[in-house]
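Let me begin by handing over the structure; questions about it come next.
All protein chains but one are shown at their positions in the complex.
What follows is chain A.
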């Protein structure tokens, strides 16, 4: 069972208490943007085999959203952090770089 720490209420939660909400840090495009940007925002996903930054909701707990950095191959969790950020905090990036030498945030997010 996957367990994540909810940074909002501090509880260590089982995946049965959570709801996965897909890729995090999406750049929002709305009315007035190009068709391509709007499609990208709504539908196209990185779906990486490796490090994934993702939104979760503590659905059967405090009800709040948060972010997690997780490897989709090993299921290793590099940390969770509040949803009110544009990119992962430095300590999460460092934790990933330590385990995956050569990894960098820009490459992953573009």
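Structure notes:
The working rule: a contact is a pair of C-beta atoms (placed from the backbone, for glycine too) under 8 Å apart; a residue touches a chain by one contact, two chains touch by 3 or more; residues count from 1.
The rule is short, and it goes like this: contacts and distances are computed from a predicted model.
This complex has a chain not shown, and the name its UniProt record holds, of "Xanthine dehydrogenase molybdenum binding subunit apoprotein", "Acetyl-coenzyme A carboxylase carboxyl transferase subunit alpha", "Sarcosine oxidase subunit beta" or "Recombination protein RecR", is "Sarcosine oxidase subunit beta". Considering the full assembly, A:2 is the residue among A:2, A:62 or A:95 that touches the omitted chain.
Annotation for chain A: contacts to the undisplayed chain at residues 1-2, 15-16, 19-20, 22, 35-36, 38-40, 42-49, 52, 54, 72-75.
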